[in-house]
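Notes follow once the structure below has been shown.
Note that one protein chain is taken out, while the other chains of the complex remain in position.
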Amino acid sequence: MGRYIFLRLVGLAGVLVAVSMITFALMHNVPGGPFDFRIGDKVMPQDVKDVLNAHYGLDKPLAQQYLIFLGNALRLDFGTSFIYINRKVMDIYAERWPYTAQLGLLTLIFGGSAGLALGIAAAIKKNTWVDYMATVITMFSIVMPSFVLAILLQFVFVVKLGWLPSGGWDTPKQWILPVLCNSILPIAMLQRFVRSSMVDAMGSNYVRTARAKGVGEGAVMLIHVFKNALTPIITVGGPMIAGLLTGSFFVESMFRVPGVGSLSVSAIQQRDYTMIMATTLIWTGIIGVTYVLTDIAYAIADPRITFMESK
Amino acid sequence: MVENAAAPIADLVVPREQRPAYKAWKRFSRNKLAMLALGFIILEIFVAVFADVITPYQWDKGDYADTWQLPNAKHWLGTDQLGRDLLTRLIYGARVSISIGILSQIIVAVIGVPLGALAGLIGGAFDFVLMRLVEILSSIPMLFFYILLLIALGGGYQNILLALSITGWMGIARLVRGQVLTLKATDYVRAARAMGATSSQILWKHLLPNSLTPIIVSLALGIPGAMFAEAGMSLLGLGIAPPTPSWGQMIGQYQTYIQTYWHLTVFPALVLALTMLAYIYFGDGIQEALDPTVRV
Partner (left out) sequence: MVAKKISRREFLRFAGLTAGAAVLGACAPQVVTQVVKETQISVQTQVVNQTQVVEVPVNVTATALPLLVTLQGRELPADAAPLDKQIFFEGGAAEPKHLDVARDLFSATAVLGWGGEQLLHLDENQQIVPAGAESFVGGPNAEYWDFTIRQDAKWSDGEPITADDWVFTFQHYADPALANPFSYFYADIKGMSDYAAGTGTKEGVGVEAVDERTVRIHGVNPAPHIPAMMTYQAVVPAPKHLAEANPEHWADTMEGAVFSGPFMLTTWDHNKTLIWEQNPYYNGPFKPGIGFVKQIIGDGTNWFAAWQNNEIDMMANLDPAQLALVRADPVYNPLLHWWLNPKPQFLVFDTIKAPTDNHDLRMALAKSIDRDILCQQILKGTETPNLSMLTPGFPAYNPEIQGIQAYDVAAAQALMVSAGYPAGVDAATGAPLELTITFRNVDPYVEFAKEQWETNLGIAVTLVQVENSVFRQMRVEKVMQIFHNFYEYDFMDPANLLTALWKSDGVTGALQHAWINPEFDDLVTQAGSEPDIDKRIGLFQQAEEILVSDAAAAFLSTQNVFQVWWPYISGIKPNERGEVAYRYLDVSRFQMYINNQVDQFRTATL
């Protein structure tokens, strides 16, 4: 197992380097630059732009710039942001990261438990109206753009009822709407997968055998059904956690949560080169590590799974 | 009995009831939700194709006296900023979404299936390189990739298809490769080899037909994914440009007006959601029908 993890991490490092090259190349080939937004919608004369380019080393050949970047990145120094010109990218990220983490944790707790509960309920009450209702609501939540739901929630609770504030992240009251909106998709996905894997397990041979042997329903549920439903839950849970850790662009900007999710898209739009590289690589890294952890979780949950691919 | 023994196998007529396709269809038709979804899909395609005949108004000409109208008797779903009928634009928007959804999956299949099959069949260096490529491309955050790609290429119909293809072939390639690897080790393929069949014969006669189920299911479920991706890109202003209607573009264009002119965002979102749901249930139905051991 140790060797496997080591190999996976080495692979991940390789992937990170490759991704960094692709992103770097793509980023610099996109028209526009980081100085376009410095003066709002007014015009920046070309000679001023040239001075700025030289100042930041953007006039060097691309390969050289990449090597400089790589050298610094290996020491975890992603440089200074082009937009927040006096602050280091990692500092900005570290400052904003706790908010995303907090939002993610609350979403995991709320969404995770709600999704599990709804999935179990739907599986146990299979084919009753509870099941159908849950299915329809779930499917709808998956396909409806999350921000439409978010805007509607905000309209009802903030404007019409005035119960909740429109955003921020200081008091618990401000946590409710963002966590709710962030949880919609996780709840839906979790519910769907839990239900489907439990239904599969409930209809399987070994469960039928256990029931025939006279094992109590509770024990059947817990020992056999739920444990075997674990694998698909990990399948969904892994990417879900990765998504939560990287932050939701939309929920964060809509509800003024100063996290890292809103950082990535604005970095691209404003051509903040250093920030783009940092967020892309961090994101890739998080996803990669999460997948490794997911595979390890699989192995623990189901000893039948081996994880060295055979040719 | 000599005559029967000499009869070539290909001449045997299988009764209709025993043919796998017919059996699959029977199973599918028992699934009410899937049938409903199929009906919706067919209806939508019909409406999109015959939009010119069906729609009461034009999608690009508005009545300037009736701008920003909420749903009323004259315009059932209301009008937009330039007085164009929303229902008409939604119907034409279906053309964009459905065509991108289906076309992108066809392209993805054309790229991904051969690559995956070859990788599984040949193995070796080709397989190694391909899998590493798949892994790297899959690791790039999709949102970033789309945005960067579309900014570099410019938006528009063809470039969206291109972006979707570049980012979509990996899944199906991996799938087909896995199938081929599994099937390669089965007895009947080994028997076929022993009988002297070539690799390409094995590929076309045995491996691919037996992989068909997961390929079809993956493609069917890929359609709503592609639709959603197009909607997302149009929302960000990188996709289908106005005045050509696209549901995602309409959602994004009017999302700030949801308190007053809610119809401009809610109806496109609803239609997108329902369409995606239909394709998902359709895909689930196909999966169940073709492979009854998998329960959804």
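In order of appearance the chains are A and B, and numbering begins at 1 in each one.
Everything that follows uses one rule, which is that a residue touches a chain if its C-beta (ideal position, glycine included) is under 8 Å from a C-beta of that chain, and two chains touch if they have at least 3 such contacts.
In this text the structure is predicted, and so the values were computed from the model without any measurement.
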item	value
Given A:Ile151, A:Val207, A:Ile241 or A:Ile287, the one touching the chain that is not displayed	A:Ile151
Residues belonging to chain A that touch the chain removed from view	30-33, 35-49, 51-52, 55, 83-87, 95-96, 151, 154-155, 158-159, 162, 165-170, 250, 253-256, 258, 262, 266, 269-271
Residues belonging to chain B that touch the chain removed from view	60-62, 64-65, 67-68, 81-83, 150-151, 154-156, 237-238, 241-243, 252-253, 256-257, 259-261
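Criterion: only the chains that are shown with their structure count from here on.
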item	value
Inter-chain centre distance, chain A versus chain B - centres from mean C-alpha coordinates, in Å	24
Touching residues (chain side chain B, partner chain A) in the complex	123, 132, 135-136, 139-141, 143-145, 147-149, 151-152, 224, 228, 231, 235-236, 251, 255, 258-259, 265-266, 269-270, 272-274, 276-277, 280-281, 295-296
Parts of chain A lying in touch with chain B, wherever the complex brings them together	11, 14-15, 18-19, 22-23, 26-27, 29-32, 139-140, 142-145, 147-148, 151-152, 155, 159, 196, 199-200, 203, 246, 249, 264-265, 268, 276, 279-280, 283-284, 287-288, 311
